[in-house]
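Structure record follows, encoded as structure tokens.
What you see is part of a larger complex, with each chain still in position.
Residue numbering begins at 1 within each chain, and the chains themselves are lettered A and B in the order written.
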Amino acid sequence: MTIKLHDLVQEIGAELRGDSDCIISGVATLQNATPGTISFFSNRKYKQYLLSTKASAVILSPEDAQEFKGNAIISQNVYLTYAKVATLLKPKDNVQAGIHESAKISSNSKIDPSVTICANAIIAEHVEIGKGCYIGPGSVIENNVSLGEHVRLVANVVLCHGVKISNRVILHPGVVIGSDGFGIANDKGNWVKVPQLGSVLIGDDVEVGANTTIDRGALEDTMIEEGVKLDNQIQIAHNVRIGAHTAIAGCVGIAGSAIIGRYCGIGGGVGILGHLEIVDRVEILSMSFVTQSITKPGRYSSGTPVQENAIWNKNNARLRKLDELARRVKELERKLEKK
Amino acid sequence: MTIKLHDLVQEIGAELRGDSDCIISGVATLQNATPGTISFFSNRKYKQYLLSTKASAVILSPEDAQEFKGNAIISQNVYLTYAKVATLLKPKDNVQAGIHESAKISSNSKIDPSVTICANAIIAEHVEIGKGCYIGPGSVIENNVSLGEHVRLVANVVLCHGVKISNRVILHPGVVIGSDGFGIANDKGNWVKVPQLGSVLIGDDVEVGANTTIDRGALEDTMIEEGVKLDNQIQIAHNVRIGAHTAIAGCVGIAGSAIIGRYCGIGGGVGILGHLEIVDRVEILSMSFVTQSITKPGRYSSGTPVQENAIWNKNNARLRKLDELARRVKELERKLEKK
């Protein structure tokens, strides 16, 4: 795919400066760009690369454009413009529609003729699969699952019985949706399994990263609303609800019945306890621990960055006696008051 | 499945108050119950829903029963009674016993005729599978694995060679049991693989959550004793031993040769170092870090809950100099003493 800079800008809606006839055939980083590619500049750490880049054009902000002499696509949202350009220039997947002969499909499932089903995929009973879906190799779809249109299961994805997936959802390899929630009742020390009778609903345009797991609800449904983006290796427990357009980075764990608001951002490795509620537009920084509801939008954190081990050991030893230290300070204040 | 309240109570052994002829056909939450369903009340946060529920009966404690006028199943252990009721009312899985034609099964494996083996399951050499087991689609069972009775591999489970699974074990999608432990020896900077020659033993009634991994022992066996319940995305390293009836929430990591006692409860995201021992009846709260043996039963923690980021940043900056602060307090005490 090649395109004139002028036509590219038309397609994505941005401001062009320079040679509008310049031919673009791909994207690249500033430092490794070759003529014919377009790059972007959004992190000032890489200023040196902007000045020496061989890219035929660069996407950058109005301010940065002043310091750059080459062909420029000027945008208030450089990364978004880059995303659009890269999507436009991306080689199209050469997927052969149709059903691989090795796929196992029940006769009572309703599968749109435009669907692609790859080798060794397994489709159980009463499954519905909408227009343009791609069911990657080794994927397992249990009974009564429904998929909207243009859903993509990359490979080895498991959708357990009754799960409902909306449109344009992308599920990366190893994703499990609808596994039983961790419901156990204690009977004099022994654990008794509590049936997990709910399901999972996944909204439009959700993307779920590799090996992420989303458990089915205990009685009602676990819900991932539209536009939510989940990174890899996330664990979402039963009855959790994640509000629309929230993004969650890798290795996060969210315990049962937690409700996360819309437009939230959750950093990697965060742990969130169950039966609490986080309002819309909350940002939680990486490696934090949420134990109570968050009722005000804003930015929260509790991660402790590393120090040299010898220094941290000393600080940590004091932390283990911090209550005592605080009492000693109180006592000092009392004594000094009296003098 | 429908059942009279009277018969239900007979089956599970609890106290009935109200209309014993009332017909029950399912379970529901208090707030979404419809006539014909039974619900339960155990979390006082939901008191309002108890008073307005449309459920035909509610499971609750003797104290709470006094505040409720409808049909009641009265129990000292509401959640356990609910678990029994829900299990009784749960629609039975309509599993077709037998072996799917696409399953690959070695001729020298011993498989009970009552076993269900789903599409594309793979059973290698000298495998033994007991009565009533369910081998879900895409599961891989390597050489010399043995399964007791009524074991359920939901889908895409991998059991590596020689692993021994007892009775009534449930393994959710993506579980890997018997992968090589992380054994490496250092040879002047380069790492040399240490063969992992042990196996994994899984006791009766163990349940293992989606994408959880349990490594084989280096020389002896990793052991998960009977009744242990493991949530999703847990990592259990080689030679670990987990005592009977211990429950572990999601995203926990347990390093090599750690020994965890019986009847322990471990919260989500906990990290436990290797070569240590935790006695019976220890509770470790979420996001904690265990670095040494725990020799006394009790409740332990080290998680740090979030604050507003601006506040946490200030506190954390002080934490990084806490040893110095403690020295300054000491100095103040010394000076004040002298005055």
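We take it that a residue touches a chain if its C-beta (ideal position, glycine included) is under 8 Å from a C-beta of that chain, and two chains touch if they have at least 3 such contacts.
What you see is a predicted model, and the numbers here were worked out from it, not measured in a lab.
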**OP:** Copy number for the full complex, please, knowing 2 are shown in place.
**Re:** 3
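We adopt the following convention: only the chains that are shown with their structure count from here on.
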Original post:
So how far apart, in whole Å, are subunit A and subunit B when each is placed at the average of its C-alpha atoms?
Top reply: 25
Subject >> subunit A to subunit B touching residues, read off their complex >> reply: 102, 104, 120, 122, 124, 138, 140, 142, 156, 158, 160, 174, 176, 179-180, 182-187, 189-195, 197, 211, 213, 215, 219-220, 233, 235, 237, 251, 253, 255, 271, 273, 275, 283-285, 288-292, 294, 298-302, 304-305, 307, 311, 314-315, 317-319, 322, 325, 328-329, 332, 335-336, 339
Original post:
In their shared complex, at which residues does subunit B touch subunit A?
Top reply: 27-29, 32, 43, 45, 77, 79-80, 82-84, 86-87, 90, 100, 102, 118-120, 136-138, 154-156, 170, 172-174, 207, 209-211, 227, 229, 231-233, 245, 247, 249-251, 263, 268-269, 286-287, 303-310, 312-313, 316, 319-323, 325-326, 329, 332-333, 336, 339
